[in-house]
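Please find one structure pasted underneath; my questions will follow.
Removed from the display is one protein chain of the complex; every other protein chain stays in position.
Showing subunit A:
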Amino acid sequence: MIQLESVSKRYLTKKALKDVSLQIEPGQITGLIGSNGSGKSTTLKLIAGLLRPTRGTVLIDGETANRRICRRVAYLSELDSYYSFFTVLETVDFYARTFSDFNRVKAEEMLDFMKLDRMQKVKHLSKGNRGRLKIVVTLAREVPFLLMDEPLSGLDPMVRSSIIKGLISFVDLEKQTVIITTHELQEIEPLLDSVILIKNGVILDQKRVEAIRRNENLSLSDWMVEKYGD
């Protein structure tokens, strides 16, 4: 389980998170939703141990999240974070050497599933294929927690669909927990068990997606608009 206890994060003078407490249940896909600059990515990076909270604690199964938590957490960055001079295959090799939990067989299966050319250089890949490759190297890690920062943003519908299908095919929810930040709600909604809505560094609400539909008769995007107000 992931726990944030009274977590605040300040970047110089800007408060990105304000006294946030929340729990994320295992075995689920949770969406962290909110507008740009609301604190989604900051929250994800704190859980990944890539940032340190200004105040409060972040616990992953009871262990404080710091740089060493990467043994248990795979983090997909919003940015391109690999060497552009590598080929697709060299990128996979690099990840396999870096992470002992990397499942080479699964990675190969995913390369086929995503129809990626192993010999192509990363810098020559289309934006969509770079997005697909990021998913491959993240999902090939057999870790209990998968964090994905905007895996669909800026990609065309075909690529988004293949990424969603890839995610469903290769995530094992009996052993893994997934957190996705996104503002593309429509496509991601059927994928989510629950959502955390964040605005200006404050958690507005945390709910099961099914409860939103059943109790409030709202789709996720309508719910978000209603909760967000102005």
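Here, a residue touches a chain if its C-beta (ideal position, glycine included) is under 8 Å from a C-beta of that chain, and two chains touch if they have at least 3 such contacts; residues count from 1.
The rule we apply is simple: contacts and distances are computed from a predicted model.
S.K.: Between "ABC-2 type transport system permease protein", "Transcriptional regulator", "Membrane protein" or "FAD-dependent oxidoreductase", choose the name on the UniProt record of the chain that's been left out.
M.R.: Per the UniProt record, that chain is "Transcriptional regulator".
S.K.: Have a look at A:35, A:84 or A:161 and name the one touching the chain we're not showing.
M.R.: A:161
S.K.: Consider the whole complex, including the chain that is not shown, and state which of A:29, A:122 or A:179 touches that chain.
M.R.: A:29
S.K.: Which parts of subunit A face the unshown chain closely enough to count as touching?
M.R.: Touching the missing chain: residues 27-29, 157, 161, 164-165, 168-169, 173, 187, 190-193, 209-210, 213-214, 217-220, 222.
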